[in-house]
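In this view, the complex is presented without one of its protein chains, the others remaining in place.
And then chain A:
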Amino acid sequence: MTVESSSAARSTSRRNAGGGKQAARTSRRPKPEPSAESAAGPDMVQLLTPEGERVEHPDYSIEVSAEELRGLYRDMVLTRRFDAEATALQRQGELGLWPSCLGQEAAQIGSGRALRDTDYVFPTYREHGVAWCRGVDPTLLLGMFRGVNHGGWDPNSNNFHLYTIVIGSQTLHAAGYAMGVAKDGADMAVAAYFGDGASSQGDVAESFTFAAVYNAPVVFICQNNQWAISEPTARQTRVPLYRRAQGFGFPGVRVDGNDVLAMLAVTKAAAEHARTGQGPILIEAFTYRMGAHTTSDDPTRYRRKEELEAWEAKDPILRVRRYLDRTGGADDAFYAAIEEESDALGRRVREVIRTMPDPDGMAIFEHVYADGHSLVDEERAGYAAYLASFADHAAHEGN
């Protein structure tokens, strides 16, 4: 008998034995956990179906006027257009990299519009829709991906912190910021965005701990887009992510992340929960990254076309359009105006990026410290002298 066949035989017999035991035990076992990647279920808040039908939820209801709905639709379409432009600009060599938010527009616009201007947001690097809601000029988001800066906007102008690239780090900044908000007695919530991949990071667990024990007003918004580059959510967790909160002592709720109304309703309630001193809360926005992780990624290497197609049927923009069309909430003139506005945004983005200047070389030495540092001063002077030596040389040659 070969080694292989021997081990195969053993494993077969063990499996048989195990199967028998398991069958006998089934009745005494609790119901199996729903798998982390299982989609809709009774636990998932949904107010607008993929078919564009309004449904009720016992805990979350929302009244949205046709005008508000058109506004949400506009936000999502413009975000998608901006995102598509940025992707195209990367392909044309204008950006070094772009992380697309395609498919996550409802998760971002719904949550972003639920927050007040006075709330504070800590994003990952993919929150282009949230940035839009905060009033951050979209072209400001492009600088770091073009390589002219590492952020560049003033976080306090829109209460929207810089994008954070290290996975999960910003959740601790949000928890700390919210600890300060609690000390100040300020009427505000702090939103911490992160993803399914980040949920495995120690910093996210620590941010849950800190936010919980200090009762800090943090709304943790986990966009579970099913993929951390090539790794499915099942590689990050055995339980649905929203249930992580329970172990830390605060509520968690799973929301259909492709449903802008559900995201709006749940985030509004969550922000109110935080603002009214009830501590942190976790929202798991169950959504899908329809594009690649970034423009450097090739998702055909790890996921099937059928999966993408199934999620395309649940497109966050499409379902709002269906609802608007069914209810007569928008007419052709509205869609035409949005189309025109999208084109204009696209033109502006292209123009800004193509005329975006490279920073001056000496910018390397700027803002390293707030109060200065003698080594930076010395190196700045040394490098300036080095550069000047070429000018002197050129002048000499000219003579």
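Rule of thumb we're sticking to: contacts are C-beta pairs under 8 Å (C-beta built on N, C-alpha and C of every residue); 3 or more make two chains touch, one makes a residue touch a chain; residues count from 1.
The rule we apply is simple: contacts and distances are computed from a predicted model.
Undergrad: Looking at UniProt, which of "3-methyl-2-oxobutanoate dehydrogenase (2-methylpropanoyl-transferring)", "ABC transporter substrate-binding protein", "NADH-quinone oxidoreductase subunit C" or "Transcriptional regulator" names the chain that isn't shown?
TA: Options "3-methyl-2-oxobutanoate dehydrogenase (2-methylpropanoyl-transferring)", "ABC transporter substrate-binding protein", "NADH-quinone oxidoreductase subunit C" or "Transcriptional regulator" considered; the missing chain's recorded name is "3-methyl-2-oxobutanoate dehydrogenase (2-methylpropanoyl-transferring)".
Undergrad: Of A:52, A:152 or A:251, which one is in contact with the hidden chain?
TA: Considering all chains, including the one not shown, the answer is A:152.
Undergrad: Using the touch definition up top, pick the residue from A:169, A:200, A:237 or A:278 that touches the left-out chain.
TA: Once the missing chain is taken into account, the touching residue is A:169.
Undergrad: Using the touch definition up top, pick the residue from A:93, A:202, A:328 or A:357 that touches the left-out chain.
TA: If we include the chain that is not displayed, A:202 is the one touching it.
Undergrad: From the list A:177, A:250 or A:311, pick the residue that touches the absent chain.
TA: Of the candidates A:177, A:250 or A:311, A:177 is in touch with the missing chain.
Undergrad: What is the set of chain A residues that contact the non-displayed chain in the whole complex?
TA: Within chain A, the residues that touch the unshown chain are 149-156, 161-162, 164, 166, 169, 171-181, 183-184, 202-203, 206-207, 209-210, 213, 366-371, 373-376.
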